[in-house]
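We show some of the complex, not the whole, and keep each chain where it was.
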Amino acid sequence: MRIGVVTFPGSLDDRDALRAVRIAGGTPVSLWHGDEDIKGVDAVVLPGGFSYGDYLRCGAIARFAPVMSEIIRLAGPPTQTSPGLPVLGICNGFQVLCESHLLPGALIRNEQQQFICRDQKLRIERTDTVWTNRYGKDDEIVVPLKNGEGGFAADQATLDMLEGEGRVVARYLDVNPNGSFRDIAGISNATGTVVGLMPHPEHATEAGYGPEAQAANSTGDGTDGLAFFTSALQGVLSA
Amino acid sequence: MTSDSMNLTPEQRAALDTVEKAATTPDVEQPWAALGMKADEYEAVRKILERRPTGSELAMYSVMWSEHCSYKSSKVHLRQFGEKTTEAMKEHLLVGIGENAGVVDIGQGWAVTFKVESHNHPSYVEPYQGAATGVGGIVRDIISMGARPVAVMDPLRFGALDHPDTHRVLPGIVAGVGGYGNCLGLPNIGGEVSFDPCYQGNPLVNALAVGTLRHEDIHLANARGNGNLVVLFGARTGGDGIGGASILASDTFTEGGPTKRPAVQVGDPFAEKVLIECCLDLFKADVVQGIQDLGAAGLSCAFSELASNGDGGMLVHLDRAPLRDSTLAPEEILMSESQERMMAVVTPEDLPGFLEITNRWDVEATVMGEVTDTGRLVVLWHGETIVDVPPRSVAHDGPVYERPYSRPEWLDARQADTPDRLPKPQTDDELKSLVVTMAGTPNLASRAWITNQYDKYVQGNTAQAMPDDAGVLRVDEESGLGVAIATDCNQRFAALDPYTGAQLALAEAYRNVGVAGGKPLAVTDCLNFGSPEDPAVMWQFAEAVRGLADGCQTLGIPVTGGNVSLYNQTGSTAIHPTPVVGVLGVLDDVARRTPSGWKSAGAQLFLLGT
Amino acid sequence: MGRVVIDVMPKPEILDPQGKAVVGALARLGFKEFAGARQGKRFELEVEGEVDQAVLDRARQAAETLLSNPVIEDVVAVRAASDQE
């Protein structure tokens, strides 16, 4: 199972995502923003960071990278021959997915106007996506969150549509860290192949390097994020 | 490499201050005083050159001989760090004081480089950009050693928390440290936040960066090998931070006079992130002979230091420097502090490979000139020679001062003023309320409101960060080999007794590394003091250095590098002496680190020591 | 050398955290008469030669594809810079 991780200039968590894929048992493959080729990978992770500095809007410039044209093409609506390339966008990757219109809505400046880094509790609400099928419905997990522009925003109709179709993948619990509408931390496309998530599951895949154990109440050792990556292995196999 | 003097208009050529012209016009008045030089320093330059300096030479000498670049007041004291370092203490030292940063062997073929530096004054003027470019600058020091930067720390000091100006300064500085570090993908693994009215008009922004490398990857700042090329790469040169140089430019450019030159530098962390990755690829491809980052004193520093550390001379065509502002005069280009630039020495054979990598990262690279065997640093401007100097005289043989110092008389009164005059809590309730009050004071309360703005997770190797006593990082993912780093200083102790205060700072950082499970190996320091022209301050400085050097000798770990920041004062009132000390230790396996805090009910408590 | 000015503002119905922070800060400084604030972006693009209709059309295209995100922002103006600007 080969999972590609795109490096844009300014990507930061690309190496962490590659490591998470490896820990999950997959084969990590580095992809380069300037290539149109995705090396035949089975799924793609768009990692966190500040692609192209994010000076214009987060993800706005990365969306036009050559590799994104290919990813947008392959991840588009399912056809008879293909269910659509699974893509997980984490943080900046989520922003890129929204700018690419693979996911609805947008991510705006945190309500409190500051970058925030914290161990964040989430509820996993959709478990039939490629990226969350190893979680139980309504599992509560703790993974790091770190963003300056992480507030999920969309108009009422879009929000109602996402809720109605059960496309809210994860919701913030206890604290809404950035002013996201309806506490939304992550959403998916209709078929559950494309998922965008503001918090960072790749930073919670190795005991001792993730959230403090006592805060991580699902696995108890700070590895609550690993199931995103093991899910993909499972999900891609069964797809 | 043809020179193109035709690009200058006849007026520009006539206005240009060349070496030739300097030799025939000895009596031209030069603005050395306005550039911060003393009369005898200017005379010394004339003696070295056996003529008056050109405007460009004056620019170079004035900035390289400034306190900031030449350490002219502190040098005589700092020597102790070397002199008191025994052979045994050097056991783990791969590169010592003098290079961009020290390099320490941590075993298994791995090395670590780390250094702390100040960006105090710029952060007061423009808090966000000042702090941001402070982080950017220290990170470039780490890259230039051949290392991958892996973490930052930020010892910060502010005036009173409730002072209105603190509300201007603090949020900007914290956002700047965070904004730049977060965007570079460097976890922030610790630091300090301390409030004291002495910093009201002079906050301290110290930034520490750590990098890791394999032993064989060490790179040094020298220009060797006749015919090797000198390549400037990274951001374009603009008019950043050259307030003083405009004085010179106004000599040169008659029409219109000097344009407005910003005294502040604006950082572009994205450009630096790309520069990091680009440099690492260059090192991997083994196409770099010598490398130097551009910081304070910009090209003046890079040219003269590379040449001075090398074995010959250097010839550069300054007009080749890519500019952001085409109106810059050569003196200004030499002095510009534009951020996110590096300079490398590359063999002609390696140049194509070098350029292929810079192109891949969209980093602009320009061959500025070459290493020569003349022993001179020669700078051309459209074919005209505007600098011709012995590089060592600029970079290393600057003035050295033995400034007078004496123990201030008021120290006795200060030392006599002990806590004994404070009321002691008499009852349980008083004790309880005192503890609660103390816990609520800004200097003891949680710093989470600040540290929550820093990414501590990026790179996935942070084993310990805020609120632990020391930051702990994994260096080798297979073996778990890692490092622990802590920075400390209690300026109030140092104000009472700078000798002991510096040792207490060292001891605290040493203990913090020790309790985390690290074996302390090396020290870096950032010495923040007032004006060296005040004998009382100079005494504090001398005592602090002596204390730190003695302390290091007692503990058996060497100082590998650091930074001195003087003139931290408001009017004639200096800040408390603030010798910030960083200690680095090694852990064979970070899995065995010890975090602070009580983790389980029923654990037993022991008090160790006296 | 001509200059095009492009103004982009957050859509009225979208929460504007910066704008909210600005109103708060203004009020604290005593500027209580400003009851609302929104913060958007202003771009200045340089072109060789005159800013004619063709240039403005291209600039609008750039504004709508890259410089703004239609989900949260509106392009409120695309125009030649006046001489004073």
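The letters A, B and C name the chains in turn, as written, and every chain counts its residues from 1.
Just so we're on the same page, a contact is a pair of C-beta atoms (placed from the backbone, for glycine too) under 8 Å apart; a residue touches a chain by one contact, two chains touch by 3 or more.
In this text the structure is predicted, and so the values were computed from the model without any measurement.
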(message) Stoichiometry for the complete complex in this file, please, as a label-and-count formula.
(response) A x1, B x1, C x2
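By our rule, only the chains that are shown with their structure count from here on.
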(request) Compute the distance, rounded to whole Å, between the mean C-alpha positions of chain A and chain B. (result) 37
(request) Report the inter-chain centroid distance for chain B and chain C in whole angstrom, where each centroid is the mean of the CA atoms. (result) 39
(request) Please work out the Cα centroid separation of chain A and chain C, and write it as a whole number of Å. (result) 30
(request) Name, in rising order, each residue of chain C that touches chain A in their complex. (result) 10, 13-15, 17-18, 20-21, 66-67, 69, 71-72
(request) Mind listing the chain B positions that touch chain A in their complex? (result) 175, 178-179, 182-185, 268-271, 273-274, 277, 361-362, 452-463, 474, 477, 590-591, 599
(message) Using the touch definition from the top, list the residues of chain A that touch chain B in their complex.
(response) 9-10, 12-13, 15-16, 19, 48-50, 52-55, 114-118, 144, 146, 148, 200, 202-203, 206, 208-210, 214
